[in-house]
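Complex shown without one protein chain; remaining protein chains in place.
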């Protein structure tokens, strides 16, 4: 079914409102274009609600949040909820500062999210109210492995039930769950962590997929996670001797631009738990 | 004459002050360097006027405007006017929110622009005071085609007479007019719309061209539009099987870095109406 879900993105070309960080914003815009969606970035509270209203979905990323963009996140989130638009939360660095943790927790109170995507440390921070995030990367002690996978699935499932959101915990093994069914996804490459913003791009991509497939948020989010990982694999195979993380970054976005719905269906590597 | 106009950019290396959005700012800086100009970005009202004063030209882009950068746009614009510096306006997303529309309209009242460059929906918004921009892309119903080209030229010409600015309406066919003579330009590739910021880069480029050629704003703006489109064509011919929009983005800037004034003269594809 991933084939159909991706076809919907390419055919509907959903317009996605991004309130995101300035570190990876250009990559998020190009990734959205690569998958067939259209990006718009707007983070002033003087226009956030109006911009959300003309879009199909909203992607909130707290990567370089500040006192002026935080109110825009709340305003846009509530407006998107009122309009029935899908909303994605990327709690970048939750646990790294009180401001990030509290902003993410307050957003969870005021806004109903369709998808919450983060690394395991960020998601744990949201459940516990505090965390041990190592900057914007997951803490080593938290990492999801084959050994603790069932435990991690169970944890994500509980958080999904608590929030009503699809939870996407991404890392070496990705978990995407709606509290009932859980995708355990093994697409992707470890080299992706040497490119800044692959997580941010995935959140933007998830917003595009759930917006184009409003009746299937779980499958749409899982398809986005598989697509991103698959592009990481395709791009990795393209790497030649002098290429490094900057070429890899380009190749990942290129791979999404070239990815066909059929290739996603075939390359998606997951099991249900 | 485009050859000479481009030579002036490369020889004079004009310093361009950009108050622009953070989505495509890096590409604008590299595009300015690629054409031979020098970029500086500064958007705090505490320094905007001073920075403009040491530059040769100013490029105002409202792509991610906010309450703090808007005053800097006005201050820098007025100062540039007082100094006789060329000023370019890129009304990104005018029509998508009241804040964008009103900011652009207010800028038109307070600042005299040398060039206004936007897609057809953005420019229509400026003439009508409201619009139907689809996010940051032109609305399909507005698009300039061979069938409605004369009508679009006439519309742009009127707006040019009203504002005293060279109007550059870019799309499948580009129109650049000073209210008397109008260039209809057929350089460029549809694939350019899959790269975020090609419009922003063109506005920055236009600022470099009009700053290096202060006595020929119409021809300088038209040369910039042809140069950008030509680089899109050259970059497109360089595309190989695994390349996508991210490689294309790099190739477009690369093409500008390599473009010679003679090649611009030869590759420019336009007619006068």
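Observations on the structure shown:
Lettered A and B in written order, each chain numbered from 1.
Everything that follows uses one rule, which is that contacts are C-beta pairs under 8 Å (C-beta built on N, C-alpha and C of every residue); 3 or more make two chains touch, one makes a residue touch a chain.
The structure presented is a predicted model; accordingly, all values stated were derived computationally and were not measured.
Among A:65, A:153 or A:169, only A:65 touches the chain that is left out of the view.
One of B:39, B:63 or B:95 touches the chain omitted from the figure, and that residue is B:39. Listed residues B:8, B:114 or B:250: the one in touch with the omitted chain is B:250. Looking at subunit A, the residues touching the absent chain are 21-24, 26-27, 63-68, 93, 96-100, 134-137, 194-197, 242-247, 249-250. Annotation for subunit B: contacts to the undisplayed chain at residues 15, 22, 25-26, 29-30, 33-34, 38-44, 46-47, 50-51, 54-55, 68, 234, 238, 249-258.
Going forward, only the chains that are shown with their structure count from here on.
Remark: subunit A and subunit B have CA centroids separated by 33 Å (rounded to whole angstrom).
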